[in-house]
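After the structure tokens below, expect a handful of questions from me.
Of the protein chains in this complex, one is absent; all others appear in place.
Presenting chain A:
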Amino acid sequence: MITMLPSEAVEEYDPYKEERLGRVREVGNQAVWSLSTCKPGFGVDQLRDLSLETYWQSDGPQPHLINIQFKRKTTVQQVCIYSDFKQDESYTPNRVSIRAGTSFHDLRELEVRELSEPSGWLVFALRGADDRPLRTYHLQIAVITNHQNGRDTHMRQVRVHAPVEQRGVTVQPVGSFVSVECSQYACLR
């Protein structure tokens, strides 16, 4: 039942680096974040500050939910979650489900993943219907169970990434130019 995810063992994925390099864009700021439960002082701010020391701690029955509601339909490419078994032990999520939809009532599960003693960034790539990029109003991260059957969960950081739109026009969607010689002519500014 428990599977090893080779992706976690691969070289460290650094979402900040991805954002800096301009490959993805963090769009969490365009959304309203809410939690199903939280302990005072361990809430959304701690989940969204850029520090891995602070964390969200839930305070209620499972499943624990993080709701991310965008003002307008947003293209989401992936969600990155930082979790560390060594620090959190029984608070570490074990089974995580990502759902998306337009509101609370029509969320559709996109992915369920079993985690096994994770330590580091977990990347959930998301796809919409027909394998097109996911465009959604409401994203929900659900923690179904924890390691060692813990009741509450800790989550240290969550980043929501959208694809970077190419700047200029192209006949086919080839993406953006790599060299400066080309990219400087790609758009006007």
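Note that a residue touches a chain if its C-beta (ideal position, glycine included) is under 8 Å from a C-beta of that chain, and two chains touch if they have at least 3 such contacts; residues count from 1.
The working rule: contacts and distances are computed from a predicted model.
Note on the omitted subunit: UniProt lists it as "Cell division cycle protein 27 homolog", one of the names in "SNF5 domain-containing protein", "Calcium load-activated calcium channel", "Pyruvate dehydrogenase E1 component subunit beta" or "Cell division cycle protein 27 homolog". Touching the chain that is not shown, out of A:59, A:89 or A:114: A:114 (per the contact rule at the top). Checked against the hidden chain, the listed residues A:51, A:103 or A:170 yield one contact partner: A:170. On the side of chain A, touch with the chain left out of the figure occurs at residues 3, 5-7, 10-11, 13, 19-23, 25, 27, 29-30, 74-75, 77-78, 111-114, 123-125, 127, 130-132, 162-163, 165, 167-189.
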